[in-house]
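The following block contains the structure, expressed as structure tokens.
A single protein chain has been removed from this complex, and every other one stays in its place.
Chain naming follows the written order as A, B and C, and within any one chain the residues start at number 1.
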Amino acid sequence: MSEELVWRIAGGSGDGIDSTSQNFAKALMRSGLHVFTHRHYPSRIRGGHTYVEVRASTEPVRSRGDGHNFLLALGDSFARNPQEEAYYGTEEIKPLAENLDDLREGGVIVYDEGLIDVEEIPDFDERVEENDWHVYPLDLREMARDMGREVMRNTAGVGATGALLEYDLGHIEDLMADAMSGEVLETNLEILEAAYQQVDDLEFTHDLRAPEGSHEGEQVLVSGSNAIAYGALDEGCRFIAGYPMTPWTEVFTLMSQHLPEIGGISEQVEDEIAAAALAIGASHAGVKAMSGSSGGGFALMSEPLGLAEMTETPVVLVEAMRAGPSTGMPTKPEQGDLEHVLYTSQGDSNRVVFAPGNAAEAYEQTRTAFELAYDYQLPAIVLYDQKLSGELRTVDESVFDREPTPDLGSTLSEAEIAEAAHHASGKFRRFKRDPDDDGGVSPRSIPGQQGGRFLATGNEHTPEGHISEDTDNRVAQLERRLRKMDAIRDELDGRESTHQTLHEPVEGADYGILTFGSQQGTVEEAVDRLAADGHAVKSLGVSALMPFPEAEVTAFLESVDEALVVEMNGSAQFRGLIQKELGRFGPKLHSLLKYNGNPFEPGEVVEGFETIIDGDEPAPTTRFVPAAGD
Amino acid sequence: MSEELVWRIAGGSGDGIDSTSQNFAKALMRSGLHVFTHRHYPSRIRGGHTYVEVRASTEPVRSRGDGHNFLLALGDSFARNPQEEAYYGTEEIKPLAENLDDLREGGVIVYDEGLIDVEEIPDFDERVEENDWHVYPLDLREMARDMGREVMRNTAGVGATGALLEYDLGHIEDLMADAMSGEVLETNLEILEAAYQQVDDLEFTHDLRAPEGSHEGEQVLVSGSNAIAYGALDEGCRFIAGYPMTPWTEVFTLMSQHLPEIGGISEQVEDEIAAAALAIGASHAGVKAMSGSSGGGFALMSEPLGLAEMTETPVVLVEAMRAGPSTGMPTKPEQGDLEHVLYTSQGDSNRVVFAPGNAAEAYEQTRTAFELAYDYQLPAIVLYDQKLSGELRTVDESVFDREPTPDLGSTLSEAEIAEAAHHASGKFRRFKRDPDDDGGVSPRSIPGQQGGRFLATGNEHTPEGHISEDTDNRVAQLERRLRKMDAIRDELDGRESTHQTLHEPVEGADYGILTFGSQQGTVEEAVDRLAADGHAVKSLGVSALMPFPEAEVTAFLESVDEALVVEMNGSAQFRGLIQKELGRFGPKLHSLLKYNGNPFEPGEVVEGFETIIDGDEPAPTTRFVPAAGD
Amino acid sequence: MSGFNAIGSDREVEREEFTPGIEPQATWCPGCGDFGVLKALKGAMAELGRDPEEVLLVTGIGCSGKLNSYFESYGFHTIHGRSLPVARAAKLANPDLEVVAAGGDGDGYGIGGNHFMHTARENHDMTYIVFNNEIFGLTKGQTSPTSPKGHESKTQPHGSAKSPIRPLSLALTSGASYVARTAAVNPNQAQEILVEAIEHDGFAHIDFLTQCPTWNKDAKQYVPYIDVQQNDDYDFDIADRGEAAEMMQRTERSLYEGEVLTGRFYHETDRPSYGEEKREVGEMPEEPLAEQYHDDDYEWERSYDLLDTHK
Partner (left out) sequence: MSGFNAIGSDREVEREEFTPGIEPQATWCPGCGDFGVLKALKGAMAELGRDPEEVLLVTGIGCSGKLNSYFESYGFHTIHGRSLPVARAAKLANPDLEVVAAGGDGDGYGIGGNHFMHTARENHDMTYIVFNNEIFGLTKGQTSPTSPKGHESKTQPHGSAKSPIRPLSLALTSGASYVARTAAVNPNQAQEILVEAIEHDGFAHIDFLTQCPTWNKDAKQYVPYIDVQQNDDYDFDIADRGEAAEMMQRTERSLYEGEVLTGRFYHETDRPSYGEEKREVGEMPEEPLAEQYHDDDYEWERSYDLLDTHK
């Protein structure tokens, strides 16, 4: 762990914490390190405690760490005044006070003494002593005000950080030069330099320094949202309709910025029902289209989602989970929408659902979602969460070095339509009950194509699309649609690389950890630690949720004696899914749940696992639910 | 079976088939018989083939039968003209042609020869011969026209039925006198009489006669929708908001007719989002309130449903399933919305779901739904389907002889509020994190009550309702809410009569059949037949779906070697639920699915069961899915 | 070469080409006003020489929503209240399509009211026909947003306490650039108005009075009707928002007093359609988006070339 820096910058929202941390992360990447960030912020525009953690290491990092080892506590310019009876307490000191619990022993603290009074923090000095923290109070606000404007105190903080870590400021200066110009740039550079100098003159008591590393290939710093947007663009998606909602807004915004530039269309509409309906309408008219939302916004898409299933209109929806139910905690991650996304909308589900485990998978699986949606003519959903959405990490640039695949899947050209089956009246048999190809897919036509006219309807329908309640037709159509799910499962099973990620640092592990989506990296890190401690444990990160990878999960579960299912919700939805799909293994499946608004830390998974082995207590932030019948 | 009449009346929709059959059913009830009806109709206002089956027996009947033994085929006044290329074929003959497949050997046919030409029905005479059918062609239209108006031909058909069954017309005449008056009544009575006489003069070749029976207690003829509405009224529900949708409209209409009369309010609003939101608003303001819908309408309630969960606002929603996905087959029953209703809306589900098995259970469970919703402050859903909604059956009047229970559950009076916990500012601790009572319920106040003010919000919140993202508060509130589910399960488990119906005609059965909701009676009849055939089989009809009755279902499944799960959908959702909840038994659970738009007939369940035992083929209208690993 | 050769063929089209071989006879009740819409639409499309395969008819759910079962073209029978968002996206995706949306008064002014308002304000280039029978037909006769106050139905047994909405005024206030009312009993006017609406470059809203003899028996059959353009008593300028507004109010009120006023109420010719506005600001390509997928020469950008900002 000595080769790792976990730098946390804390302040009020609206104080520029985000962009400052992003620059610092990028600078570290440019210095040859692997970087991973974790954002924590309140549902409030100005003020309210927020932080970003930047973890940097010479080795690849796939998770936040357990706590941090460097805290830069800025002031909160929008803190509410303390007042008796007010439940929000002294907000001004939160950037320091709220971040001490997670600070590792021997960690470094820099705080803005211009804004934060440590006297107000109970037992501050005792805690510093106890934990061997190294504290550097600096009047950052003053430094910034002296040379420029108060808001530039973040820059002073970064300068101080550089000095304390003996980290060269070159990359940071370059990045500043990219983002600003003129007087603003100059003043910032001055402040940066001055802070560095001032701190450099101090006597250091700590050992922590910025690690030094180098990359094998060129790296890019991307978030899950970037990756989803890029996956969509590379698959030829040129239409998005949406309505803002945290955290889905990130993908929507990225697409809205890119699409007009490359000849596509983005529509911000009146609500999410309309958003989904527009995506369906655009897809029907022959464009690769997407929409998406979070929680309540996705709930509003339930009915259109079913329309896409019944009319076999390809569409990709992304769902960015946040803590629920209802409005919940809008800026906090959770994995509580799993069942909702799998089953919402009346009738049997007929959709694809992927939950990528990291940015590279988000790119890859968004592409696969489009591919399957357009090949099999159904909605495909990319389910992720506030964590994956915003976390930046270094990814090999080569991951994106792929050709675009803009084709429309199982769509016919006019020439092919002319050859295809028609009703005597000339109507195209868009929904053949027994298409020749396997997989239940009946190729489609697009309005405006000659000879392709048909009726799309949410009612049960004949091959030409006309409404029908004939029992034989019903059975044939429903079975054909459901058959597509089996075909997709087969297709995915047959691929070289699956959507499940097995992590097995030691051979012959007889304990397993299962998780889905964004917790994959954290679990893997925990597995590594457990393996290092001599535990025979391996993990499976599941991304394909519907159709469910029965064979893979069965094989994994058969190979272990007991397994821990790690997920961020209160009712063990993913464990429930495994049990539902496989109908057994319940007696070997323990759950480790977390739902306090923060994602798992690797240490919590380690402790949760030890509960099975040693009967220890799990971390107090998590809940352990033993297997039934144990 | 000789003591059973299954009379089917068929014609065009809009031709009064419904009311005619209802009268006939009631007459049979008045004659001392047990009656059960089954409706089949298209999603079309006028024309389109429709029928109603009235099954009457000296013994209690809990299902439709296998086919019918008396067919009254009227004309379809709105039939489309046959025309080349038209896919709808000769609609005029459908009332006869479409109902022959289900007519039992030796059955009786009366058809309107004024409108139906049997020449157009392929192999009609051969089929009659082969099946030993007894055919009485009558010009019913002519009879009606002669004495009154053409539309009164239904009456002529009933008169003919009476004569052929040697059934005294007295009750029918009484019922007509209740419904009509003046000239219309007179003409109808004349036609009835004339038809009776005319047919009475014919030579009968059939043996079938109306059975004769008598009831122990007074009977009433009620549908599932009647029962749900009565359950709601008796629990003190005085507010309903809704938007029409088949088949939910029936409950909505009944409530809209009753409520104003007894001092309540019904609101037809702009859409289902509003409908659910109104019910929540009314409940918040201290009224027992409900809403409901079917398929797509319920999908629109997803987001408000979550709001009720998070704000702990009691509300009862009913969901009337029809064949999906999307608009599907609006007038056809299916049980495909199970997963949707259990899981729709983001975040962990926190709701009660009951699926009653028959009218008496619908009454009972609607009451329980209100009771639990108001005691535990959460949404409770009554999940039923187009079949249960419209089927009329004789029920002991005593079932409804219960006192109303209008109390508001865990709601405080002003005096109690004064004693209860408050924040220093005077705000009521509406959402205490650790209420003294068990079960996680924190008693509520109602706007306008002195000392009870609080904030209800869909965001995570403090005990007073203020928005909070504090991790400890989050964990405490979420766990309290989830705890309510366990408390409800315990409460239901502890009751004398459970919501599950075990049917065990022979002791020590080692085969089981499981079903949920409206298929219960059909499965029980199948079990009786199988038992009569020497099979050691029993059934469990499950009504409590959430919280799931783990103990009961586990005990049932442990007691059998293999089980068949019978349900009306394509993806075995109920079997999936069992597997999810219990995490085992998958290897003993076979599925029998039906999704052609018609409910199961007992014979289909018998055949499906025999597939397990003898490896026979299931009925072609159903799909058998063997247990995994078999 | 276009991927959509049915578009813009500009040939002579017979009205019977719009009659589907599969369901030539509609299942609407005898005497239903919906037949009138079907007839007028077939007539209008033939008059305009539209090829059935360049037309996309998007409907909602209701008796009215079955229109595209009986009209031969590309069709999308969507869900209740959502025809407009589906239709307008199709138009954005392929502006060369002739897009018509249609549905009932419940569908369009009830559950779909918000889409009506927002689609009108955006002035999408399409035609929207609302079958206004003042009732929910398909669900068997409940009060609709245009049912008159006092209207009795199964869900409003004592008569509706609600004032009806004002469909024409709402369209105008929201931003529709062509607003008309016609009636099924007036097939010639209906066809003329449909032709104008389809030709209009912007959002054209037609409130189409369609009698429902089954559930709205006591309601007027919309006769006698008055064409406000044909009658000297009504003198107003359909290009003037203020005058149009006043005339609409009067028309809406008088319907419930038994006077059926029909005709054109508003026509704004210089307002750019949404597609034009969007192209103008550079948020929509010149070539129809749908054509890109059939254009072998089209250069598809890839994300790899956008990675600079991440380095």
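By our rule, a residue touches a chain if its C-beta (ideal position, glycine included) is under 8 Å from a C-beta of that chain, and two chains touch if they have at least 3 such contacts.
Values in this document were obtained by computation on a predicted structure and should not be read as measured data.
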- Query: Among the chains included here, which ones are touched by the excluded chain in the whole complex?
  - Reply: A, B, C
- Using the touch definition up top, pick the residue from A:51, A:70, A:196 or A:243 that touches the left-out chain. A:243
- Query: With respect to the chain omitted from the figure, which of B:442, B:459 or B:500 is a touching residue?
  - Reply: B:459
- Kindly state which of the options B:52, B:158, B:245 or B:274 is in contact with the chain not pictured. B:274
- Of B:217, B:263 or B:534, which residue touches the hidden chain? B:263
- Item | Contact footprint on chain A, counting only the chain that is left out | 14, 43-48, 78, 80-81, 83, 85-88, 242-246, 249, 252-253, 256-257, 260, 266, 268, 270-272, 296, 326-327
- Absent-chain interface as seen on chain B, which is shown: 26, 30, 218-222, 226, 229-231, 233-234, 236, 238-239, 241, 258, 260, 262-267, 269-271, 273-275, 277-289, 303-304, 306-307, 311, 397, 400-404, 406-408, 413-414, 423-427, 446-459, 462, 464-467
- Contact residues on chain C toward the hidden chain run 111-114, 117-118, 121-123, 145, 149-150, 156, 158-166, 169-170, 173-175, 241-242, 245-246, 249, 274, 277-278, 280-283
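Definition applied: only the chains that are shown with their structure count from here on.
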- Task: Take the average of all CA coordinates in chain B, do the same for chain C, and state the distance between these two points in whole angstrom.
- Result: 38
- Note on the structure: Taking each chain's centre as the mean of its CA atoms, chain A sits from chain C at a distance in Å of 41
- Query: On chain B, where are the residues touching two or more other chains?
  - Reply: 43, 85, 87, 296, 326-327
- Could you say which residues in chain C touch two or more other chains, in rising order? 21-23, 61, 77, 79
